[in-house]
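A protein chain is absent from this complex, but the other protein chains hold their places.
Presenting chain A:
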Amino acid sequence: MYKLLLCQKYLRTRYIALASIISVMLGVATMIVVNSVMAGFSSEMRDRIKGLLSDVVIETNGYDGEKNPDAHAALVKKVVGEHIAGMTTTVEIYGMISFEYAGQWITRPVTLIGIDPQSKAEVGPLVDYLQSYRQEKEGDEVVREAERQANEPPGWSLTSSARNYRRDRAAQEAFFREQRLHDQRQRGAAVPENRKPAVDDSVVDPFAMEAQANGAAVPPAPVDPTEPLPGKLYIGAGLISFPFEDAETGKIRTQWMVRTGDDVKISTVTAGTPQPVYFNATVVDTFKSGMSEYDSSLVFCNLEYLQQVRGMVHPTTGERAITSIQLKLKDFRSAGEVVDKLRAAFPPGLYTIRTWEQKQGPLLAAVDVESSILNVLLFLIITVAGFGILAIFFMIVVEKTRDIGVLKALGASSTGVMSIFLLYGLSLGVVGSGGGVACGLLFVRYINQIELVITYITGRKVFDERIYYFPEIPTYIDPWMVVSVALGAMGIAVLASILPARRAARLQPVQALRSE
């Protein structure tokens, strides 16, 4: 009984113990904040990494594709049909995108993916990333409202603003062409046939002619200048835009090099013996998944057109080849089982069948390793707090030597005296981690406001959205993390008080009483 009483009295009267409470508190709060932010980043990262990927992907090892997609789809359905929530077929191939910006041609390597937007949207979050469905924001300022309704299924039509832009541009170019012709006529020179605007091949598509020569059935090029070309694209925002700081306002703005409604050039190779092919295509939309690896390398194209261009359409049967089947599962926890079943069902060596986690394994592993290293380092902070307790407790034991002697004279046992100090350590730990948990949770709750305040005071941006894709600091509080951090801190507090407590317990009453 006296243990509790004394412990409580010591807690209330020893202000030096406040120092150890605060150090435990800070350690716990730091661990909770950092862990929450790390978890927030990592779950956000996972979302980003997952991004446009589907749960399970079946890929052919070659780029020629598989001739019989329906049979494959049927096989997939037969084997793992009960787990599947959605399925789509795609064609993936490397390529290059070229466009003209500021008087220069810019060419970038891309992964070209032929998709059917509607079924692709069923297997992954496509619509969420397409920018015409979203407001475009720069900082807090809305630059552009959403141009499509959220319930509009994704397709290859242009938005009305893109159409207007396209019409204006066509008119402008027609005007310049007239001007040039006029100039040349005045100079009396002959008009060369190939003097056409570099990008705008909307009227006569050289590829279309070539494809026709190859025997592929190509829909006639549209005459209406507001209509997109037969090749239609969703382009990753990172490929065609870059952030810059406005010199006047200091705000981060996005400069677009290509807008929706513009035409760009795509180069790739055909299936079979690779032959270079290129075609012009209209940018129907841009996407931003937040994962820069995807945003700066992926270009989605309409599947049928890509199949035609790459000669993946069988000339007689009209069967279209595909290179991958993407599946969405009802429950991702069954992914391992699905992959195993599919691997058993498909002939070995021809296909790569993976979950998205396996596909992005190294990246995910890196995130995990990062957070576990950080945790080890942070736990050292609490250990430091533990040593603080150790030192302060030794002080208190020395200070209380006489009282310990009295307690023993009154019949307190060594274990009793020891448990006073262990209990004391435990209460410091409990109070400290309680305060730490409260502070940490509050800090996490208001972390973005705090960031603003710090930015305001220091004049330097703490969290720069140019570096991260997140508009604000993402956090995720795992209750188990909070509990284990708090328990760990209490454990360390008790551990740190063991040595001083033992010292107190071993004091001889007479020695203790003598210490005047």
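The working rule: a residue touches a chain if its C-beta (ideal position, glycine included) is under 8 Å from a C-beta of that chain, and two chains touch if they have at least 3 such contacts; residues count from 1.
Following the convention adopted for this analysis, contacts and distances are computed from a predicted model.
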item	value
UniProt protein name of the chain not shown, from "Pyruvate dehydrogenase E1 component subunit alpha", "Multisubunit potassium/proton antiporter PhaD subunit", "P-loop containing nucleoside triphosphate hydrolase" or "NADH-quinone oxidoreductase subunit N"	"P-loop containing nucleoside triphosphate hydrolase"
Residue among A:135, A:413, A:449 or A:484 touching the omitted chain	A:413
Per the touch definition above, residue among A:227, A:403 or A:451 touching the missing chain	A:403
Absent-chain interface as seen on chain A, which is shown	1-2, 4-6, 9-10, 12-13, 402-403, 405-414, 416, 508-510, 513, 516
